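Of the protein chains in this complex, one is absent; all others appear in place.
Residue numbering begins at 1 within each chain, and the chains themselves are lettered A and B in the order written.
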Amino acid sequence: MKRWLFLLALLTLASCEKPDTRPTITVQRIFGDCRAHVPKGRPATANPNGECEIITGLLDRFEAENPDIRLKIITVAWPGYDQLSAQFAADDAPDLVTMHMAVIPDYKSHHLLMPMSEDLKEQGITPDQFTPVARRAVSMDGDIYGLPFDSWTQLFHINMNLFAKAGLVKDGKPILPRNAGELLVQARQFRERTGKPYFVQSMVNERAAYARNLYTYLLAQDEVIFPDPNHIRLNTPRAREIVGLFKRIYDENMTTRDQDYGTATAAFVNGQGGVYIVGTWMIGAFDAEAATPGRPLYKGYTVVPYPVLFGDRPAAFVDGHAWVMPVKRRTPEQTQAVMRLLKFLSVHEADWTRSGHLSSMKAVITDPAYQAQPHRRDLMAITSYGQGLPIDVQRQFAIQDMLSEELAAAITGAKPVDQALHDAETRINDMLTNLS
Amino acid sequence: MSRVRGRRVWQGLRYAFCAVMLILILLPLAWTVFLSLRNNVDLMRQAPLSLFGPYTLGNYGELLKNRTLFRWFFNSMVVSGFSVLGVLALSSLAGYAFGRLRFPFRNWLYAFVLMGLAIPDQSVILTRHHIFSTLHWHNTYLALILPGLSAPLGVFLMTETFRAIPKGMEDAARLDRASPFMIFWKVLLPQTIPAQASLGIYTFLLSWNDYWWPLISATRPDMFTLTEGMAAAQTNYAEVTGMGVLMAEAVLAGLPVLIIYIAFQKHIVSAITGMVKL
Partner (left out) sequence: MAIMARKGEARGWGNLLFALPFLSVYVWLLVYPLLAGIRLSLYRANLFGGEHFIAFENYIRLFRDRTFIQALGNSILFVGLTVPLLVALALGLALSLNRATRFAAFMRSVVFASSVLSVTVLTIIWRQVLVPDGGLLSHFSHMIGQAPVAFLNDQRLVLPSLAVITVWWSLGLPMILFLSALQQVPRSVYEAAALDRATPWSVFRRITLPAVMPAVILVAAYECALQFQVFGQPQLLTQGGPNGASRPLVLYIYETGFNHWDIGYAAAASQMLFALILVALLVPQAARWLPAFLKGRRA
């Protein structure tokens, strides 16, 4: 018995750490774990413009420049909200955490986030420095609930080498369809001339892309998706048209099938298709591929906003990442430390945008150095016409999950399109009307 | 059909069946080891892999440089180890009480305990999470160990085991006016070693494999159990780490338990065999 107690005591002691008097703040983020090829305090040995590589480098740099602050960095798998909810429920939330702007209203309405405008002002950060899109997304009830870090959207990433082979390049620019009919014609042409599918899509275990595609084209036609905060409206002729197009693309084998996110990304990089529908965050990585001789994307990569397939003006569904402060007891030193980190991140936002994300700071957007980066000029307009979802609708990620599941069923033919849209409506409305 | 031929047919079927099962079980394991020895870049190419292709130990190298895997393993060992000790202690004491001693309401209490056998973890997990939240005990070993101690299976097993010991065992000790605890400790407990072993092994595996509870209780990566950490690695891999490293992680995570099993095979099998005799 005595031996066991001794062992127990030893083990509990072993799990204690040496006393450290520096203020410690826990920083929780998504974007993956790449410590293996990003040694502490040194540049990345691979993919230097990847999200993971940049954020790891930034946080390392902050630690090096601020030795009086200790960071405990927790990397969680995307999107990280299951853990965050469990942590909030356990009263054990991190000090600072990345959060999609679409989700901020949720946590804010449950009084889980701290307003930041006062503290940010002390650090010299004011809301008028943010782009309109970002500012709208983080402002609620007259206060700021997150520091914008970027805006992102889904884009058409194009393998220009394959496009050229398919005869879809003119004057060095890709030929894009101007409506749904042209898309089908060009896709068929692409398949005939290259033997590969026009689209590369992540379709398996995919809980976001489907919803985003639908939102983009609904917003382009000024369709009201949420008539009130507790209802969604999906089973409309326009929605059916959009989903019908994607279903046709699937049925006629104009897209890769049965791939999850990782596999689809690898497939595009390996030259298995013409257009990969994914977000801004891959621009840095794909540019790196385009600079590597011998790779399928070598000197053959460009990226454009979604072509106007429905309606008559461009639209983009835009979201973004922000840094939010969960409500918790902090010592004044800890709060100061958090603010200093926020200031650092805001100042280095331009560095973060090397990944391809759009900046959320006006100063960076208008900076010629930023605009000189590849493709940025083509995408800048999105920061003005991009739209997000209404901020008074809660549970956006749960909605996205359910919607994507039903859309996947419709597009792969498991259910008729109107049945899927109807089911999505029912499920989402059931959840929204039973919120407490 | 002649009897001899009939028997030959059975024999042939048996061999075929065993051969097929052997291949089916070993193939996925071999495939995992094979993938763990390939370059991440090769695996990204999504081209069919050749058996003679370049092999590398680099994935293992990368993993061994990274401390977190060892931390997770340590956590799992601590949690599972103390779970076993806790369950054995509590179940033996309670089993002795229900199986050998008399006290008021004994049979009612035993029935009350048996009813708990039907309760699935999922019916209680939300409230358990709330209990530990109020105590601020999440992200501790206590939170990972305690819920396992409330399972009634061990008590059921030990009660039946104690009951099965012949009545005469304690007489000598009682003549010596030994206390109930001494009778328990010196006379009866040693008789239950096989059952203890079975219960211990079963509890260890159950605790090692627990997934949902650590997922919501141990939210800090340094408190992850190995099972939970591997799940996090799985969902993270698509972002950066690479398939080869993930496979190597799977091999390294499975290996220790396999080694323990192989080393203690005979004991494990005879222990579980003993359990069936109830």
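Operating definition for what follows: contacts are C-beta pairs under 8 Å (C-beta built on N, C-alpha and C of every residue); 3 or more make two chains touch, one makes a residue touch a chain.
Just so we're clear, the structure is a prediction, and the values are computed from it rather than from any experiment.
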item	value
Of A:31, A:88, A:198 or A:370, the residue in touch with the unshown chain	A:88
Residues of subunit B in contact with the chain not shown	3, 6-7, 10, 14, 17-18, 21-22, 24-29, 31-32, 35, 43, 46, 48-49, 89-91, 93-94, 96-98, 101-104, 109, 113, 116-128, 130-131, 146-147, 149-152, 155, 177, 180-181, 184, 205, 208-209, 211-212, 216, 226-228, 230-231, 234-235, 243, 246-247, 249-250, 253-254, 257-258, 261-262, 265, 268-269, 272-273, 275-277
For subunit A, the residues touching the chain missing from this view	81-82, 85-86, 88-89, 110, 112, 203-205, 207, 257-259, 263, 266-267, 395, 397-398, 401, 405-406, 408-409, 412, 414-415, 423, 426-427, 430-431, 434-436
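Convention: only the chains that are shown with their structure count from here on.
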item	value
Subunit A partner contacts - residues on subunit B that touch it in the complex	44-46, 62, 65-66, 78, 82, 85, 129-130, 132-133, 136, 138-139, 141, 215-217, 219-221, 232, 235-241, 245
Subunit A to subunit B touching residues, read off their complex	4, 8, 11-12, 15, 31-36, 47, 50, 52, 74-78, 82-83, 86-87, 89-92, 260-263, 265-267, 269-270, 272
